[in-house]
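All protein chains but one are shown in place.
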Amino acid sequence: MKPAALSITDLTVDYPLADGSVVTAVSGVNLTVAPGEIHALVGESGAGKTTIGNALMGLLQAPGRVAKGRIEIGGKPVDIRTGRTDGIVQGKDVGAIFQDPMTSLNPLFTVESQLGETMRHHLGLSRAEARRRSLELLRAVGIPEPERRLKSYPHQLSGGQRQRVVIAAALCCGPKLIIADEPTTALDVSVQAQILKLIRGLADERGVGILLVTHNMGVVAEVADRVTIMLKGQVVESGPVAEVLGAPQHAYAKALIGAVPRVDVKLPRLPVPAQESPGTAAAREQVRARMGGGEEAKAGVLSVDNLVVEYGARGGFFGGSRVFRAVKGVSFTVEPGEIFGLVGESGCGKTTVANTIAGLAKPTSGSVTLGGLPIGAKRGGVARKALQMVFQDPYSALNPRLRVTTAIAEPIAFYHLAATKAEAVEDAALLLESVGLDREAGARFPHAFSGGQRQRIAIARALAPRPRFLVCDEPTSSLDVSVQAQILNLLKDLRDLAGLSILFISHDLAVVRQMCDRIAVMKSGEIVEQAPTEELFAAPSHPYTRELLSLVPSLDKIAREPVAV
Amino acid sequence: MSLAAPNRPAKRRRRLQMPVSVMIGLAVVVLMLAIALLAPWIAPTDPTNVASFDLMSAELPPAFMPDGDPAHWLGTDNQGRDLFSAILYGMRVSIAIGGGAVLVAASIGVVLGLLAGYFGGWVDIVIMRVGDVILSLPTILLALLVSGIARAIFPEAGTAQWAPVILIGAIAIHEWVQYARTVRAATMVEASKDYVRAARVIGLPSLHIMVRHILPNVMSPVMVIATINLAAAVLTEATLSFLGVGMPPTYPSLGTLIRIGNEFVFSGIWWIAVFPAVTLVILVLAVNVVGDWLRDRFNPKLKGR
Partner (left out) sequence: MIASIGSRLGQAVLVMLAVTAIAFVMFRYVGDPVAMMSREDASPAEKAELRASLGLDRPAIVQYGDFLGRTLKGDLGISFRNQRPVVDLLAERLPATLELVIVATLLSLSVGIPIGVYCALKPDGALTRAIQTISLVGISMPTFVTGIGLILIFAVTLRWLPSFGRGDVVQIGGWSTGFLTRSGWASLILPSITLALYQLTLIMRLVRAEMIDVLSSDYIRFAKARGLPSRYINFRLALRNALMPVVTVTGLQIGSLIAFAIVTETVFQWPGMGLLFIQAVSFADVPVMAAYLLFVGFLFVVINMIVDLTYTLIDPRLRTRRA
């Protein structure tokens, strides 16, 4: 039997800190990757999966050190006495694929130079020989016109092509093991599918062992043979993909897999434990009472009619002006109390639509009205207050210099929704409780909170002006999967509670399926299909929708335990 | 998630660990500020008062040298002015002009940078183009031009009363651009962040967003630049005075004193130039040590000019 491509026994990685304490990033991990096998290493942020990848690639950052354990690559033991993986010849024994193909190639050198330098160094090839091999590699990774591409600079390639070049560079010296760190996270679904296919092919045809570091369970189900789930530096469960994902044993593994939104069936709630503070239920009741009153309570229909948004790219004196049409005549309506999904790949114009509705971008033509009142760039106070937005990145969504209460109370005071300052602060505290945080949280600054908590705060702030309509732009795509599930549940609760309408923007079909009542699919600035959720998933009518659905990496191929809700 | 993400454990625990050199620098800055402030009470004589000059005791060497007079422990200049007193007063003048220039430049730069960054469009183009043209002339040249023109138009410009105003203007006219550029870039970054977009969706007025949300978040680079620029402004003032278009000899800054001393360097009377020069370098160095540390501490990305 051939020796394993990678065998790790009892690996521990420490970060000794300046004050003498030690943070253990990885502790007692065992892992084996057979030749030709794709072994997925999954876990949420801080699980230690990236640290393992870094250690193997020789990129462990000081003061991090391999404290103990045994590593063998292709049967060859690795010297770890110095705290680093000495003896691994990076590039020759281990190939690496990074997440972002836009930054992992040097912009000043050609593809040929970047592929050839590795081979000339490790294999002592001549320039001509290196070129011949580079050409072969480019063909092997499926780049069109390889002869021309050899002379190209990275900026002349598309994202998918760049990632193929990165893969070719990882392969060029015939390593037994490839470490792929989130290789498709920065890519669109359609490109992701191609790259995953390519990686699968490499394992099958070349017998390379691949350690796939990822957070995406769908990707794991799609391509991996085995999977190891990590939590806080330790392995909680490991085994063949079908077994682990289909019937997880460990409680954390169960929760993690359960939290992955399903594409195949819509559940009323995502099966994760609700995170609520003691006052949540009472606070929600009060928030509902406040939001229910007043003449704006009648949530109007949001109607987007033939919306066109153009960005003018003004050139210089002789450049002329080039206009980019981001949105080309989009129309839809969102009924009161409805969650309406807008899906599409990056660059399809969905975010521009959201920005225009929220008044952050100016429409070129067309109209947006809420309950008959025009909104968008020129909107009156009533409409402005009635429509609020939740953003993608919870880290930048809160002003780092404002205390949480101040941030939430600001719109309350601005719209005179409270008679006194104390009342506004009380209102803010209630909102915090209603999104599942303690009221004491308000006294702190945003940096004291995790990503999920920040997103809760951002939602509380969006609710502060007592809106009737929420625009949510990818509200969970930068969150870990279990946190995502909680936030999605929270948004649903709020809709049920206060009769909010929600425009839900996402690239993730599974999330959209769980959240939305109706869905519109966007492509290149146009809506190609619009239908009630179940109908769309059961019988997609447009070819693009069908393609998207077929490309989504999902757990559906693995029989999952029916989840009790 | 990505490999490029900094390792979290390594980043922690770097609170207020001030290296010894920075503590010394800070102490020196504070000490010199105090001396400058208290100069009239500390200095043995008033170097701006011609009556205190004694031509009989002109060009006396420092007290520790053979012919020194214990009454003038750093010696006297060519007019018999006590050098120690002149240096204390000179420091006061240098710091006041440098600080004044920084205040004026920072105020103008921050306001214009905020406007340019937040509104973009023609506001941005006009402000930045004016800045480009100004930056295409080196500080010292622009300052020389301003003071040269001021002297040609306005004969009073060289007097002790008006020279500081002209100097502050001459230095600030160039330096504001740097603040404006930095604040503009930072404002554009902040304005594209979701918390500002959220404030816009909420409907808060632009002025409120700029002052309350963006300004506090763009101020730390401004503080860093201000510190480093204080050093630069003091140097520019000294250079202008050295070249003879700054403070008049009747009310000398450190640069003026060095200019006076420079004429005597060849005749072996080195102290008139050297003591003010050493004081100037210590002052600027101390400010730079603190500024450098601030820059590395608050904004490792903010590179040297």
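Each chain carries a letter (A and B) given by its place in the written order, and its residues are counted from 1.
Basically, contacts are C-beta pairs under 8 Å (C-beta built on N, C-alpha and C of every residue); 3 or more make two chains touch, one makes a residue touch a chain.
Because the structure is a prediction, the values reported are computed rather than measured.
**Q** From the listed residues A:His155, A:His416 or A:His447, report the one that touches the chain absent from this view.
**A** In the complete complex, the chain left out is touched by residue A:His155.
**Q** For the chain that's not shown, point to the residue among B:Leu37, B:Leu141 or B:Val165 touching it.
**A** Considering all chains, including the one not shown, the answer is B:Leu141.
**Q** For subunit A, enumerate the residues touching the unshown chain of the complex.
**A** Listed in rising order, the touching residues are 57-59, 89-92, 94-96, 98, 100, 103-110, 117-118, 121-122, 153, 155-156, 166, 169-170, 173, 179, 315-320.
**Q** Footprint of the hidden chain on subunit B, which residues?
**A** So the residues of subunit B touching the unseen chain are 3-4, 21, 129, 132-133, 136-141, 144-145, 147-149, 151-153, 231, 235, 238-239, 242-245, 255, 258, 262, 265-266, 268, 270, 273-274, 277, 280-281, 284-285, 287-289, 292, 303-305.
What we mean here is this: only the chains that are shown with their structure count from here on.
**Q** Averaged over CA atoms, how far is the centre of subunit A from the centre of subunit B? Could you give it in whole Å?
**A** That pair's centroid distance is 47 Å.
**Q** Under the touch definition given earlier, write down the residues of subunit B that touch subunit A in their complex.
**A** Per the touch definition, subunit B meets subunit A at residues 1-10, 12-14, 193-195, 197-204, 213, 216-217.
**Q** Any idea which subunit A residues touch subunit B in the complex?
**A** Per the stated touch rule, the residues are 15, 17-19, 23, 25, 45-46, 50-51, 53-54, 57, 59, 61-64, 98-100, 103, 181-182, 185, 215, 358-360, 381, 384-385, 387-389, 391-393, 396-402, 407, 410-411, 414-415, 458, 461-462, 464-465.
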